[in-house]
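A single protein chain has been omitted; all remaining protein chains appear in their positions.
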Amino acid sequence: MCLGIPAQIVRIDDAERMLATAEVGGVRRQVNIICIVDDNHPVEACVGDWVLLHVGFAMSRIDEAEAEATLRILTELGEMTP
Amino acid sequence: MKTVTLSHGGGGKAMKDLIGAVFVSAFDNPLLATLDDQARVPIGVLAQHGDRLAFTTDSFVVDPLEFPGGDIGKLAVCGTINDLAVGGAVPLYLSCAAIIEEGLPFDMLGRMARSMAAAARGAGVQIVTGDTKVVQRGACDKLFLTTTGIGVIRADVMLGTQYVRPGDAVLVNGVLGDHGAAILAARGDLALDAPIDSDCAALHGLVETLLAAAPNTRFMRDATRGGVATVLNEIALAARCGIELNETAVPLREAVKGFCEILGLDPLYLANEGRLVAVVPPDEVQRALAAMRQHPLGTGACRIGQIVERRPGQVVMHTVLGGQRIVDMLVGDQLPRIC
Partner (left out) sequence: MKYIDEFRDRDKAAVLLRAIEGVADEIRPEKPLQIMEVCGGHTHAIFRYGIEAMLPDAVELVHGPGCPVCVLPLGRVDDCIAIATQPGTILATFGDAMRVPGSRGSLMQAKAHGADIRMVYSPTDALEIARKNPEREVVFFGLGFETTMPSTALTVLEAERDRITNFSVFCNHITIVPTLKAILDSPDLRIDGFVGPGHVSMVIGMAPYDFIARQYRRPLVVSGFEPLDLLQSVLMVLRQIADGRAEIENQYARVVASGGNAAAQRAIDAVYEPREHFEWRGLGSIDESGVRFRDAYASFDAERRFAVPGVRVTDPAACQCGAVLKGTLKPHQCKVFGTSCTPEMPMGALMVSSEGACAAYYRYATKAT
């Protein structure tokens, strides 16, 4: 029950029911965005978000800065390790 | 809406009308038009093409009947042609046996017959004999087709797993898994909108091109159900050799990659209907790839691995990460997973 994949929200389908279309590599699916919407990030703001998609629900917004930070650590590790 | 009824299978006038209106008119060739119980071909005609008869049969049951990139009719023609082609045979004649579920719309049946006819014409093959049965509702799923194919193999063509040697290259003619993904998406129950068409195609022209450039090709097989992984396991077992695959070399459409990631599927096990695996000696690989890439069905041709002595009977993949894993034979159907 861990299979989750990064997908991008491309469109809001039903703001009231919190349904949007997410896309991975050109494949699209309607998803529920309740878990990624809050007072600071309303429904409309989700378009363009990269999210962790699990069984048709966007469960988390992927933090671009954290992703870059992780990769940067690995690059630096490469420069340090003989 | 006019539908097929049990009386259409009863052997009487209704059946004759159906055969005439649907099949004979679509397939349209003199051998079929006689409507004898058998098609008759002078042996001399066959002998002009080579010295061995190639003879194969396949049944086609697919849901849905129509899907992006093809339908059961096109599948039934191309699939059997491909079984002949990978043996190095020139495909010449097909038979077509149809089992029709009572209630199938006439329109649908007509479309499938015309699709078969188009595929056969495009391949230079004639559908010369056939059979029709109608079964009651529920006894089959809409339409089952069985095609048997006859072809002839040229005297100088020698293909078989017994010719496979360590050092040989494993080639495919393009991106893998399109058909399997297209069918799964078309069924609708996964509610995925995937821009993927089936790769359904007749490969005999490509095979001829390949054999002209690489006459010492050891063996070919078309990768249908169970995907390329299954074919490779079959080769490894039959040839008693090992096969090493390079994950980075496996060609995949971006959409198929995305589709597989979402559902937890391995594209190596997805069905193909226009892909072959060819085992080619090392000194003919470059010529083989160059020739295939000039052909419309081989533009994506590439080398995905090699035959080795190590671990005979096993297929081992060098993963993108640099590790290794076994690519085993599939058990049952591959199912989407959430874990």
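Should a chain be cited, it is by its letter among A and B, assigned in written order, with residues numbered from 1 in that chain.
Just so it is clear, a residue touches a chain if its C-beta (ideal position, glycine included) is under 8 Å from a C-beta of that chain, and two chains touch if they have at least 3 such contacts.
Being a predicted model, the structure only gives us computed values, none of them experimental.
Asker: Indicate each shown chain that the hidden chain touches within the full complex.
Answerer: A, B
Asker: Out of B:G50, B:G258, B:P281 or B:G298, point to the residue that touches the absent chain in the complete complex.
Answerer: Residue touching the chain left out of view: B:G258.
Asker: Given the full complex, what residues of chain B touch the hidden partner chain?
Answerer: Residues 189-192, 254, 257-258, 261-264, 311, 314, 316, 319-326, 328, 331-332, 335-339 of chain B touch the chain absent from view.
Asker: On chain A, where is the contact patch with the chain that was removed from view?
Answerer: Residues 1-6, 8, 17, 24-25, 29, 32, 34-38, 50, 52, 54-57, 59-60, 62-64, 66-67, 69-71, 73-75, 77-78, 81-82 of chain A touch the chain that is not shown.
Methods note: only the chains that are shown with their structure count from here on.
Asker: Report, in whole Å, the distance between the mean C-alpha point of chain A and the mean C-alpha point of chain B.
Answerer: 38
Asker: Over in the complex, which chain A residues touch chain B? Could you list them?
Answerer: 1-3, 5, 7, 23-30, 53-56
Asker: Using the touch rule from the top, collect the residues of chain B that touch chain A in their complex.
Answerer: Residue list for chain B touching chain A: 185, 191-196, 254-255, 257-259, 261-262, 264, 337-339.
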